[in-house]
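One protein chain is absent from this view; the other protein chains keep their places.
Our next item is chain A:
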Amino acid sequence: MTPVKKREAYTVSKVRVATTSLAGCFGCHMSFLDMDERIVGLLEHVEFSRSPINDIKHCEPCDIGLIEGALCNADNVHVLKEFRENCKIVIAVGACAINGGVPAMRNHFTLQECLEEAFLDEIGVDNPHIPNDVEIPLLLSKVHPIHEVVKVDYYLPGCPPSADAFLKILTDLLEGKEPSLPKEMLHYD
């Protein structure tokens, strides 16, 4: 007869969520935090893996990845791929992740023009030179939305999406429903 194992303490496994900001302004993260005290209720069901909220640097296997920002350099692509490999569900959050947003406005110009304007020609530039260090990720010639590189499962538009919209999409997923945004929460700005 096999010995009866001592019953372990009953724990509810939480849904693991990772978040990151690529080429963006962190506004979507700020908006996420706008859910204020409702985040306490959310934390009963959710724990955060890699996220600027807890400063964890690498994405472990997760259930949901919220990605803000577009792709503007090689590191963005690396982080995005790490998310895709580790997250069951990837959500593109905000205008930058969805269509490039404001960072994509540099696509009107060549990379050389952008660098020269920022580091050589801009008024008030001290010691004009274009930075060149192995620590600096290489810039992509154009900014791209994330769905052009990895498969994206859901989109949460807005600049930024409201805290209510974040809560709605996460609540839907936690309840096992297909996420949907009511019309009044759908905004691209």
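Keep in mind that, in the parts below, a residue touches a chain if its C-beta (ideal position, glycine included) is under 8 Å from a C-beta of that chain, and two chains touch if they have at least 3 such contacts; residues count from 1.
Criterion: contacts and distances are computed from a predicted model.
> Select, from "CRISPR-associated exonuclease Cas4", "Protein translocase subunit SecD", "Putative short chain dehydrogenase" or "[NiFe] hydrogenase diaphorase moiety small subunit", the UniProt-recorded name of the complex's unshown chain.
Matching the unshown chain against "CRISPR-associated exonuclease Cas4", "Protein translocase subunit SecD", "Putative short chain dehydrogenase" or "[NiFe] hydrogenase diaphorase moiety small subunit" yields "[NiFe] hydrogenase diaphorase moiety small subunit".
> Among A:22, A:35 or A:181, which residue is in touch with the absent chain?
A:181
> Of A:18, A:104, A:150 or A:167, which residue touches the hidden chain?
That would be A:104, which touches the missing chain.
> On chain A, what residues meet the omitted chain?
92, 95, 98-102, 104-105, 107-108, 142, 144-145, 147-148, 152, 154-157, 159, 181, 183, 186-189
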